[in-house]
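Note that one protein chain is taken out, while the other chains of the complex remain in position.
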Amino acid sequence: MSLDFIDWALVRDLLSWFLFLLGSAAVVIGALGIVRFPDFFSRLHGAGITDTAGAELIVFAMMLQAPNWIVLAKLIFIAAFFGLTSPVATHAIAHAAWMVGFKPMQGAALRYKGDEGE
Amino acid sequence: MGRILILVLNLVVIWLLLSGYFDKPLLLAFGAASVAFTTWLAVRARIIDNDSVPSGLFPGILGYWAWLIFEIGKANILVARQALAVEPKLSPKLFTVPNPPRSSVGKATFGNSITLTPGTVTIDVREEEILVHALTEELADVEAITAMGERVARAERRQT
Partner (left out) sequence: MMFAVATVAIFIAMSLALVRAFVGPSLYDRVLAGNSFGTKTVLLIGVMGFLTGRPDFLDIAILYALINFAATIAILRFFSYREATAKDRARPLNEGEAP
């Protein structure tokens, strides 16, 4: 069975187009989440989309376009670095806010706990 | 001793990949010198343990990562729908989940996995439990997160 009839460069370009569009969409959606969500703790989740889906998909798309293996290795390094540090940074921000006394909105009514009587 | 060897090998690989030079003796010598210096500092500061060189996690963690990527993909779709919705149906929730991994690296891996999954963020890591903030009722799935923690506990081979 021969696969010579497949234009591999075209397949690669289509695949990176797909990943780039998906990743760009995820980055924009994450930023929209940061702007639109009502309180600080829910905004963290918007940043989560940018950091995971957005960043990794765009890096994967760049990997497919890498002209040589040094570039590929650097992209793998960036992907691993994002995967290891972005949750640490998000947790550090959330934990710092929690320690200072921020309380999240809770429940579908989006009320701060303890604010009912005010 | 085994950990030092693993550290040196990792440093050499990182240096070679980032520099990209394999045939310039001067640059290779600089690389060797910096690797030796870093290793010496690490040994002298006595920080080579399961936290800095978590060899105990391998290879069990690789399968876990592959599983985690799928979980992240699924959660991304759920959160993205809320971010795009005209009227986001949020019901933020704080809850605790047990923290089964024994080693500190395992605990850190579990906490980071929760944060890495969009829709849930680790707010406070305690000895026996983790305080989690979830975006919606659907994402605040205590059983699924507990199962994730048990996967991490199974992935860590050595306990320290």
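Just so it is clear, A and B label the chains in written order, and each chain counts residues from 1 on its own.
In this text, a residue touches a chain if its C-beta (ideal position, glycine included) is under 8 Å from a C-beta of that chain, and two chains touch if they have at least 3 such contacts.
For clarity, every value in this text was computed on a predicted model and none was experimentally measured.
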Which displayed chains the unshown chain touches: A
In subunit A, positions touching the absent partner: 13, 16-17, 20-21, 23-25, 27-28, 30-32, 34-35, 38-40, 43-44, 47, 50-51, 54-55, 58-59, 61-62, 65-67, 71, 74-75, 77-78, 81-82, 85-86, 88-90, 92-93, 96-97, 99-103, 105, 110-112, 115
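Criterion: only the chains that are shown with their structure count from here on.
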Centre distance in Å when subunit A and subunit B are each reduced to the mean of their C-alpha atoms: 16
Subunit B contact footprint on subunit A (complex, rising order): 26, 29-30, 32-33, 36-39, 41-42, 44-46, 48-49, 51-53, 70, 73-74, 77, 83-84, 86-88, 90-91, 94-95, 98, 104-108, 110
Residues on subunit B engaged by subunit A in the complex (per definition of touch): 14, 17-18, 20, 72-73, 76, 79-80, 82-84, 88-94, 111-113, 115-124, 131, 133, 135, 137
